[in-house]
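Below: one structure in structure tokens.
All protein chains but one are shown at their positions in the complex.
Labels run A, B and C following the written order; every chain starts at residue 1.
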Amino acid sequence: MKLCVSSDLAYTFQSDTHAIISIQAALAPDQKIMSESLHVEPEADLVFDAPDERGERRFRACFSGDVHIRYEAIVDNGLRQELTPTTHRHTWSELPQHALPFLMPSRYCPSDKFMSFAQRQFGHIDQGGEVVIAVLEWLSAHIDYVSGASHSGTTAEDTFVQRAGVCRDFTHLGISLCRALSIPARAVSAYALDLDPPDFHAVFEVYLDGGWWLVDPTGMVPVKNLVRIGIGRDAADIAFLSTSSGCELIEQTVRVVTSPNQRTGSGTSV
Amino acid sequence: MKLCVSSDLAYTFQSDTHAIISIQAALAPDQKIMSESLHVEPEADLVFDAPDERGERRFRACFSGDVHIRYEAIVDNGLRQELTPTTHRHTWSELPQHALPFLMPSRYCPSDKFMSFAQRQFGHIDQGGEVVIAVLEWLSAHIDYVSGASHSGTTAEDTFVQRAGVCRDFTHLGISLCRALSIPARAVSAYALDLDPPDFHAVFEVYLDGGWWLVDPTGMVPVKNLVRIGIGRDAADIAFLSTSSGCELIEQTVRVVTSPNQRTGSGTSV
Amino acid sequence: MKLCVSSDLAYTFQSDTHAIISIQAALAPDQKIMSESLHVEPEADLVFDAPDERGERRFRACFSGDVHIRYEAIVDNGLRQELTPTTHRHTWSELPQHALPFLMPSRYCPSDKFMSFAQRQFGHIDQGGEVVIAVLEWLSAHIDYVSGASHSGTTAEDTFVQRAGVCRDFTHLGISLCRALSIPARAVSAYALDLDPPDFHAVFEVYLDGGWWLVDPTGMVPVKNLVRIGIGRDAADIAFLSTSSGCELIEQTVRVVTSPNQRTGSGTSV
Partner (left out) sequence: MKLCVSSDLAYTFQSDTHAIISIQAALAPDQKIMSESLHVEPEADLVFDAPDERGERRFRACFSGDVHIRYEAIVDNGLRQELTPTTHRHTWSELPQHALPFLMPSRYCPSDKFMSFAQRQFGHIDQGGEVVIAVLEWLSAHIDYVSGASHSGTTAEDTFVQRAGVCRDFTHLGISLCRALSIPARAVSAYALDLDPPDFHAVFEVYLDGGWWLVDPTGMVPVKNLVRIGIGRDAADIAFLSTSSGCELIEQTVRVVTSPNQRTGSGTSV
């Protein structure tokens, strides 16, 4: 599956405002960036952060006045694999060091509070893949997707009690349950095909059998149709725009389509 | 100042339990490890994590039955400097990439909620060092040190409302306020001279003028008398012992003294 | 001051829904109801609750389909007095029994958490009226009135941390601080003159010197311009509409004007 993803963001910054922007496709073995372009108008001094193990790509800048940011990429998810029930889990000692922070509770994922529930509900399941799939099925059976059910401060604890949320809330609760079961889990912002209305999507990934496996806890988007952007402990880490002071949104458009040459089956590489 | 630090930890693990242990002195330009020893009985297969930018040193193991862990080190803090009011702050764009995660809210430090208060109370102060010192003075004037005032789930928000806490709570509130003011701040567990009763201590450090500066928000221990151990977003990251399932504490002794050769002034290197 | 108050409420109830409606002016020595009318269309079997000590008047009904409720009253606030700094406070033993529940924490007013702060900030003030006025001044100096700053779950604790809120939030924080200082305080929904945009208002009252004194913690409306409706521990008790299941709002209009004969100065009693 080749996807053509793009975002168009326009803001007004009243005064010199520092910003961190996370809209570029992440580097990952299972999502190959075929082409991409990034335009910022007017020109600004962009600081590109080096991708670390997570593959996340962000840039920083100081903006003022009207700013227009446009990103476009063609991404090949051909190597993406779906989690299977038999995917093996690791003990703490076997985990690579970079996975350890994703075992710990975070701002919106207080996994420490879910130890008893997770153990009661999922503790009898042995295989790592099976555990994660059981968590996803539990979310689907017990939490309603309700637009407007949450706000910027909503945590996994709130969602667990109130039994309703949006993609971000499903993600936080799914992550919390996995961490409470000793499976490293981290939040991922993503471009997603056929999301209605189109927007950035929130999903998560778990570390099993030597790699990170993407899952969509809302069940709305097959993993082949997702392109990772930001990757972090929870929504606090992966905002597409963080600013040191306020700004006014003028326009925000996110678009994801299958790449044209794929639809025609021409096989031409982009 | 040379400090001789040690910890003696004894636990009983009922069944095979994975553990992360964080009791070794961290690597940092301002704390030079002169000598150290680590003994685990019975022998176990220890996985030593490579220190990253933070300098934190942790090891992992799978334990069962009675386990005794003993660590001892002599550390020279001679290069440790105290934060001064004029220490320069960085804009977001100037910060090194490794400092960015410490601008974000975390499990016990929901800095996003303190934006208005921090701005009202400290927003007029210009210099970075002066801001942090003002935060420390505010904590000292408004929060009481009260043993037993908090529990393992207590957040900076709870402490801000209840106006009482222990070292961990002072640390979480101090970090939250600094992050809300765009100053990277992170939690540090530490060996501390003359703490009464002796125990691991919790303090924090801020990123200003190209480096991390240690501060003790309780005001109890001069920074020269601290030896960093774990370093992370908040207490969730820096526990001296994390386990995949429960264990029973048998004994825990923490000891910090000034190094003998220093007291006699003999100057003999250890 | 004579006020003419009215509310027009229209809803659609999908199925038989039980409702408690609180829109009538309360009975109180300092607000004399000169005339009033209540119309419900279509006709329903209204259960009028007897006003208790609080003077609150509510009615209950089972609704289905489109329902229109209209209430109108002329109320004379001529006897309403403003709290003065020297108004005397009572010890617990002196308080009338009916005031005791309003010393206790409630859903949105966890006064138990504010004991230390209240004592530090206001504990040195002796006179009851002076204490309450100091609380109001503190609110005005430290909390911003920001539309949309809160949601239906926001507590006094949230508002204290986030330093912003609407009338309901100012009320909850004011009540919490008074209760933490051993002054009975309760929430009041009210008709308010010159509120912009017109809406139901939330204020509170404190028990001092043998009576309940109204105050507006937002400072927006002089107490002579308020007409009490519901009275309870906090917003959970005084909703103008509570329903056993959902309903759809069609229209809600609240109107408060000075009574016409007053504006012409004719002196004719209504």
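Note that a contact is a pair of C-beta atoms (placed from the backbone, for glycine too) under 8 Å apart; a residue touches a chain by one contact, two chains touch by 3 or more.
Only a predicted model underlies this, so the values are computations on that prediction, with no experimental measurement involved.
Checked against the full complex, the candidates C:S106, C:S150, C:S189 or C:T218 give a single residue touching the omitted chain, namely C:S106. Only one of the listed residues, C:V47, C:L79 or C:I250, touches the absent chain: C:V47. Within the complete assembly, C:Q97 is the residue of C:S37, C:Q97 or C:S147 that touches the hidden chain.
When the missing chain is restored to the complex, the residue among A:S64, A:Q162 or A:T258 that touches it is A:Q162. Here the missing chain is touched by one residue of A:K2, A:R80 or A:K113, and it is A:K113.
Contact between subunit A and the unshown chain involves residues 113-114, 116-117, 120, 142, 144, 157-158, 160-164.
Looking at subunit C, the residues touching the absent chain are 18-20, 45, 47, 49-50, 60-62, 91-93, 97, 100-101, 104-107, 110, 112-113, 152-153, 182, 232-233, 236-237, 244.
The rule is simple: only the chains that are shown with their structure count from here on.
For subunit C, the chain whose average C-alpha position is most distant is B.
Interface of subunit A with subunit B: the two copies contact each other largely through the same residue positions, with over half of all numbers used appearing on both sides. Centre-to-centre separation of subunit B and subunit C, using mean CA positions: 47 Å. Distance between subunit A and subunit B, defined via averaged C-alpha coordinates, is recorded as 30 Å.
In subunit A, no residue touches two or more other chains.
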